[in-house]
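Only a single protein chain was left out; the remaining protein chains are all shown in position.
This part shows chain A:
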Amino acid sequence: MTGRARARARGRARSSSDAEVGRLHASPSPPSVGLGDSEVSSSSGPVGTSRISQKYGISAGDAGCTFKERGGKLRRDFVDLAVCTREKMAHVRNCKKGSSGIPVKLVTNLFNLYLPQDWQLYQYHVTYNPDIESRRLRIALLYNHRELSNKAKAFDGAILFLSQKLEDKVTELSSETRRGETVKMTITLTRELPASSPVCIQVFNIIFKKILKRLSMYQIGRNFYKPSDPVEIPQHKLSLWPGFAVSVSYFESQLLFSADVSYKVLRNETVLEFMTDLCHKTGMSCFTQMCEKQLIGLIVLTRYNNKTYRINDIDWSVKPTHTFQKRDGTEITYVDYYKQQYDITLSDLNQPVLVSLLKSKRNDDPEVRMAHLIPELCFLTGLPSQATTDFQLMKAVAEETRLNPLGRQQRLARLADDIQRNKDARFELETWGLHFGCQMSLTGRVLPSEKIILQDHVCQPASAADWSRDMRTCKILSAQSLNKWLIICSSRAERVMESFLNCLRKVGSPMGFHVDYPKIIKVQENAAAFVHAVQKHVDPEVQLVMCVLPSQKNYYDCIKKYLSSDCPVPSQCVLAQTLNKQGMMMSVATKIAMQMTCKLGGELWAVEIPLKSLMVVGIDVCKDACSKGMVVVGFVASINPRITRWFSRCILQRAATDIADCLKVFMIGALNKWHKHNHDVPARIIVYRDGVGDGQLKTLMEYEVPQLLSSVTEASSNTSPRLSVIVVRKKCLSRFLMESGRTVQNPPLGTIVDSEATRPEWYDFYLISQAACRGTVSPTYYNVIYDDNGLKPDHMQRLTFKLCHLYYNWPGLISVPAPCQYAHKLTFLVAQSIHKEPNLELASSLFYL
């Protein structure tokens, strides 16, 4: 594998496991002592209105009323919707649509939800006299009252939502407890909410959760999965459950239900089995450390209910034969508890317990409770970490889960059909006054294709997905000749290395990349020998080190670490087996030649950029693979007007630290670099910010944008550059498919959607810039959160599209603007292999490709 292929394989692996686990957050169980679920009354998959109120605490503050998602957290993507950025940008206030390109009719994964014109949600406050503490009793008393029994309602013990107004503003009801005690309930109308209120959106989402459960789906994390037809991969102990990620919200002009097919990876392996295997593998000496390293942070699913927990710790001193205190105060052993409660006999009385920290559901309650879980009764979820490096497995998973456009469309149609046909689902919708409509179509535009500019040739690629053929005989823009360099390889790989070298020199010259004969160092096949050779032979004169590695393991990381930070020299690693592939030598050599050119500071190709003096910046964030709680922030800025040369910086910092501070340093550094090369500051700066999680938009607006602005303002005494900040999201719920005849297919490259599926409060658009040969393409979502440049939306969209052509590791379009992908590649290398800041001397070359 070349570096690129490896990164792609890894990158894909990472994203697919993230896609599953990322959405899964440990959900605290209802109150209990010692155990996650010591109460049958609050166990497995509760559905119904009482559940709503249990799970979605509703609090009434000055700011009105907010629903709380599981665990007391406001669902984070809803928080973002409150950040209205568009109204501050005058040039898009009236219209944010572009104009160029050919219209194309698209079907979406969005469904209309209709409400009567005058629909309102009525919010009531309920008090009890005498006051009743128990929320369950409060709920029961209210629900049992005939007055409310046939009404659609959501109630948490204090706040009641109804879709129909009660006759009076204040309603007095009385109920009787068994003891004959009369309890007066006073229901007072506090607010009438229009359907567009965020509170209503949350209520709609709760309604759909109920509906999907009625359709025999299980909620795991935030999504819903169907167990009836799983995909089994038994050799890897994996079950993939098909399901949907759904949400209801207001898009441009209407309320829409969106659904995207999702798969949940479940493992047919309990934590105890995992531990036992691990113990056999590692032996006793480092077992506990390994166990903690591999298990902590994972999400487990308990056998006896539908809850998921994050493992925060392992308590080796507690055994199933130990006792804990139940809620009623009595002591019981774990063994007896599980026998009594769930008729489960624990087979291993020596296993330790897993510790999961449960955050309180109430916001004002700082208390963190601990749940003890028995390894034998916990299933692992998500892909195992080693599996993501297993190409065969990842391929198998991808093949099973990848749906072509038609398959996806059929799944959606079936879901819609189920919702419309199911009696309970229909009843639920009807009582709330909702009507589930049809799948929405809209019109997008296909942007004109771009020309690729090479040194003495401009080509119009046959396919924007891959122009490697089109540029085969062309000279690249600029390349430094490679005169003094090293190849380190084992004697076993010598022959294959020789033929590769010939090939490299052969493909290099038509490209304009002159490769001299290197110094060849033969070493033994172990990582230490490679590193030793590097240390011994690399001097400041050396332009590049190539290592032909016998395997991926160990070698790559330590070589990269040494050459990226201790002794800054560009390096190129390649696996011997990659060079061995019959008939692939020329294409492998071409790809490696291009990578090496870039690492030496060369430029491959360009596209026409109409804006003069434009700097584009990409920012990405990646979690460090080794140290938990650390993240790598990468920043890559173009330093010439043609956008072919880059300045790359990155930093490791605590995950909790705001990234705004380092951005300022990076931006000033980039501007200095620009000044050095162009003797001026850029007129415009456009920042593409990737790696933004749900709920972070506010922080971005309040801290990052001002920091970027201030560094830009400080850069020049007279006219400071104008700044735009665009949030880039590769993962979005929306999908677009093109109807063609009786079937559907992926829309063409360069398809823009900037209406209907967008949000009224944002200046946003979707762009499809990557090809998906198999499977369904997922659009990239762009949200312009700050824009001083005042470019027309059409120009902003086209510029973004142009930038997707400039990633030098791939001669074709990619899913995000090149600076984002560079920043991603850089942070990924640092997070996976180097774990420290690369040397500044390398900042002007794409050393991380």
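Note that in this section contacts are C-beta pairs under 8 Å (C-beta built on N, C-alpha and C of every residue); 3 or more make two chains touch, one makes a residue touch a chain; residues count from 1.
FYI, contacts and distances are computed from a predicted model.
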| item | value |
| --- | --- |
| Hidden chain of the complex, named as in its UniProt record, picked from "EXT1C protein", "Vacuolar protein sorting-associated protein 26B", "Small RNA 2'-O-methyltransferase" or "50S ribosomal protein L20" | "Small RNA 2'-O-methyltransferase" |
| Selected residue (touches chain absent from view) among A:H280, A:H679 or A:R742 | A:H280 |
| Contact partner of the left-out chain, one of A:P352, A:G382 or A:G618 | A:P352 |
| Options A:L137, A:A416 or A:C567, residue touching the unrepresented chain | A:L137 |
| Chain not shown, touching residues in chain A | 40-41, 43-51, 134, 136-137, 139-141, 143-144, 149, 176-181, 213-214, 216, 218, 220, 227, 230, 232, 234-235, 237, 239, 266, 268, 272-273, 275-281, 283-285, 287-288, 301-306, 316-317, 319, 328-330, 340-344, 348, 350-352, 379, 384, 386-387, 389-390, 393, 553 |
